[in-house]
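Before any comments, here is the structure.
Every protein chain but one is kept in place in this view of the complex.
Just so it is clear, A and B label the chains in written order, and each chain counts residues from 1 on its own.
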Amino acid sequence: MENNILVIGAGITGIEASILLANAGKHVYLVEKSPIIGGNIIKFEHVFPNFECATCLVSPRQQEVLQNSNIELLLLSEVKKVTGKPGAFSVKIKKQARYVDMENCIGCGACYDVCPVKIPNEYEENLMQRFAIYVPYSGSLPNVPAIDTENCIRFAGEECNACQESCMFEAINYDEKDEELDLKVDAIIVSTGFQQHKPVAKYGWGTIDDVYNAFEFERIFASNGPTTGEIKKKDGSEPKSIAIIHCVGRDENKYCSAVCCINSLKFIHYLKEKIEDIKITNFYRDLCLPGKKYDKFAGDMKSLGTDFIRSDDIEISSGDKSILVNYMNGDAKKQLPADMVILSSSIEPQKDNNDLAKVLGIELDSFGFFQESDPDFGTETSTRDGIYIAGCAQAPKDIQNCVTQAQSAVEKALFQFNLK
Amino acid sequence: MLKKVTANSKPRSSFNNGKFMPKSSVKKGNPKIEEDFFPKIVAFCCNWCTYGAADLAGTSKFTMPPSISVVKVMCSSRVDPVQVLESFLRGADGVLIAGCHPGDCHYDNGNYYTRRRFALLNEVVQSLGLENDRLQLSWISASEAKKYQQTVTDFTEKIKKLGRNPLWVKSEI
Partner (left out) sequence: MKERIGIFLCECGPNIAEKIDLDKVKEALEHLPNVVIVARHKLFCSLQGKEFLKESIKENNLTRFVIAACSPKQHELTFMIVAEDAGMNPHLFQMANIREQCAWIIEDKDEATKKAILYIKAAYKRVIYHESLDKKEIVANPDVLVIGGGIAGIEASLALAGPDRKVYLIEKTESLGGKIKEFDEVFISFKNGQSIIDERLERIEKEDNIETRLQAEVIDVKGFLGNFIVIVKTGDSEEKIQVGAIIVAIGFELINLSQLKGYGSLDCDDIYTGLEFEKMKKEGKITTKSGSVPKSVGIIHCIGRNEVGYCSGVCCLSSIKFSKYIQDKLPGTNIFEFYRDLTLPDKAYQKFYENIENKGVNFIQADDIKIANEKGLKIKYNKNKSTQPVDMIILSPAYVPAKDSNSLAEMLRIPRDDSGFFTEEHPKLAPVNTSAEGIFIIGCAQGPKSIKDSISQAHAAAGKILASIIPGKKLEPEVRISYINEAFCIGCQKCLNTCNYGAIYFDNLKFISIVNEVLCHGCGNCIASCNSSAIQLKHFKDIQMHQEIIEILR
C-alpha cells in the first residue's frame, strides 16, 4: 500500500474525487492533459436549473485543488503505461513541458501581449483568438500560461524570444524538457469526461453562417467570451428569430445524452434575457426531463415564450435572407426561416478513450464509453479491479450525477483500502 | 433596523471631528456639483462572486475610476445596515452592496436577506435626507468582470451627478 491514488482528468468529476480523497488523507496524483483544470463546466455561463454561474461554483473547488498539499497536479500530462495490480499499480506518465514555471509565474499576462502568433482558440470553440503562449480563458486556473509548441514560431525554428524577454520573473524557460514520471498507486479513478458531437453535414454546421453548436452558443453568451455576452449574428446585427434543434447526433450515436433538452431550454432564458422580443422555436423529439425539478424548470422556460415543434427529420439550408430549417411534421414537409440556429449536440466519448482503455487494460462499451462492471450495481467500477470510472467517461450525464459518481468512486477506492 | 447605530464603540463621538469634511467644500447647505469633486464610494463585495469579479476585472486590466473602495465580506448578508448608514455618516458619497445573483448564493440564501435589508435600508436612507440613488445593490457573478467594471463606472458617474454627500453639511449645523 502506497497510500497514493491516481485520478485521470481534472473536470468537475476529477476535482470532486481528488478533494475527497485528499481529505481522507490519501496522496492524489491528478493528471490532466490540458494546461488548466475545470474541464467542460467552466465553459458554461450559467448551469440549469438555478442559473448559477458556473465559474462561481467551480472556482472555490479549483482553488482547493491548487492549495491542497495532498494533491499533486500533473498538467499537460498523459498516462502512458499501467502495470501491476490493485494496491500496487506502476504508472508511467508523460508530462509535456509547459515552458513556464508554475512557481515563478504570477499570471500578469505580459508574455501574451508580445507574442506574434495569433491562432483560433480551441477552448473558446475557435470563436476567439489566442497566442502561442496562452491561458485558455481569461480567469482560468491555474492562471499560468503554457507555450503551444505546435504554433510557436520559435519552436518552428524562427528566432523569437519575445515572451521570455517580457517576463520579469524569469518564469519562461525554452529549454524545459518533457518528463517521464513513474508513479506507484493503489487505485485509479478515470474521469476523462466527454467531447461534444460534431454535427453532420445536413445541419449546416461549419458551412452556414450563424449555425452554432451548444458550446459555441454558450461561449457567445458568456460574459468572458468572444462577444462579452452579446448575442449577435456574424454580420453584427441582432437576430430576430432563432431555432434550437434538439437531439443533434442522437441518430448517429444511438443514445440519448440526457441533458441536452434541459440545456436547450436554458437557452430560452439566455435569449430572452438579452433580446426580449426574439422569436424562439424548439425542434424536439421527446422532451427528456427526468428528475424532480425539471418539469417546473421547463414550464418556467416555456412561459418566457417559445414555440415547440416535434420533428425528427431536420435539415438546415441557407435561404436568401435567412437560414431555413426544413423539417417533417407528420407527413408534411415544412420550412421555417430563422436568423440563427443552435444545434444541441450530444455528449460523445472522448476520441482517445480507446488508447486510454488499452493503457489501463479496461474495456469500452459499444459506444466508446468506459464499460462499467454492472449496469445497475457497479456503474463506477471498471472491468478491472482497482480501476474506477466516473462522470461522462462512463456515460452521458448531468453535473449532479457526475459529482455523485465521483463521490461513489471515492468510496469504492477507499473501500479497497479497507479503511472503514 | 436603525437601533444599532450607536452600538459600536466610538462612532458618535468621532462623528464631528471634521475628518471627512474636506476644506474645499464650503458651500453650506447647498452642495452643488463641484468641478473637482471626486466621489468616495464604499463597495461591500461578497467573497465568492463579486470579489471574484473584481479580481477578474483586475486580471483582465479593465480600467476603472479609483472612486470605489472595496470592503470584502464573506457574504453580502454580512453587511449590517448599520455599516451602510455608518458609511454615509462618515461621508461616503455612495454605497454599493454587491453579491452573488439571487439563487446563486454560496451560502444558499444569504443574498435574499441582503435584498430584503436593502429594501428597508432604502427607506431609512431616504429619511436621512439622502437620495436613494446613493445606495445601490448589484448582483455580479465571479465571471462578470465586464459587468463589475460597468457597475463601478456607472455608479461613479451617477454619484458625480448627485454631488457630495449632503449629510456632513447638516451634521455641522
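The criterion applied here is as follows: a contact is a pair of C-beta atoms (placed from the backbone, for glycine too) under 8 Å apart; a residue touches a chain by one contact, two chains touch by 3 or more.
Treat the numbers as computed from the prediction; the structure is a model and nothing was measured.
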Neighbouring displayed chains - absent chain, whole complex: A, B
Contact residue for the chain not shown (choose from B:Thr59, B:Asn122 or B:Gln150): B:Thr59
Among A:Val31, A:Ile245, A:Ala258 or A:Met340, the residue in touch with the chain that has been omitted: A:Ala258
Full-complex contact with the absent chain, from A:Asp286, A:Glu363 or A:Asp385: A:Asp286
Touch residues of subunit A, complete complex, unshown partner: 12, 16, 20-21, 23-25, 47, 49-50, 52, 57, 61, 63, 67, 103-104, 106, 108, 110, 168-169, 250, 254-256, 258-259, 286-296, 310, 365, 367, 369, 374-377, 379-380, 395-397, 399-401, 403-412, 414-415, 418-420
Residues of subunit B (touch criterion as defined above) contacting the omitted chain: 3-4, 7-9, 11, 14, 19-20, 40, 42, 47, 51-52, 54-55, 57-59, 61-64, 66, 69-75, 77-83, 86-87, 90-92, 106-110, 113, 117, 149
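Keep this in mind: only the chains that are shown with their structure count from here on.
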CA centroid of subunit A to CA centroid of subunit B, Å: 39
Sites on subunit A touched by subunit B in the complex: 45, 50-56, 59-60, 107, 109, 138-139, 143, 222-224, 228-229
Interfacial residue positions of subunit B with respect to subunit A in the complex: 48-49, 52, 56, 59-61, 100-101, 103-104, 106, 141-147
